[in-house]
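To start, I am sharing the structure in question, which I have written as structure tokens.
With one protein chain removed, the remaining protein chains of the complex are shown where they sit.
Right, chain A next:
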Amino acid sequence: MNAGAYGTPQPRQPVQQMAYICAAHLITYPRLIIACGSENTIKPREPIRCQDCGHRIMYKKRTRRMVQFEAR
């Protein structure tokens, strides 16, 4: 969340904002649940809160890198 933390301040492009997924289960209609799932950005030192539904739990998105699992 903070750039340039390692000693020498080298020119670096600003880190792009990370997106997090809201964990809310919204019960909109009887017997219908919709996960909010809207993407939010989190700023340091600001309370975490979904812009859409006000829920306060966020999950991080799955990595975009390739992951190879060991099949044993």
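Just so we're on the same page, contacts are C-beta pairs under 8 Å (C-beta built on N, C-alpha and C of every residue); 3 or more make two chains touch, one makes a residue touch a chain; residues count from 1.
Here is the rule we use: contacts and distances are computed from a predicted model.
Looking at the choices "DNA-directed RNA polymerase subunit beta", "28S ribosomal protein S7", "NEDD8-activating enzyme E1 regulatory subunit" or "DNA replication complex GINS protein PSF3", the name in the UniProt record of the chain not drawn here is "DNA-directed RNA polymerase subunit beta". Chain A meets the missing chain through residues 1-3, 5-7, 12, 15-16, 18, 20, 23, 25, 27, 31, 33, 42, 44-45, 47-49, 53-54, 56-65, 67, 69-70, 72.
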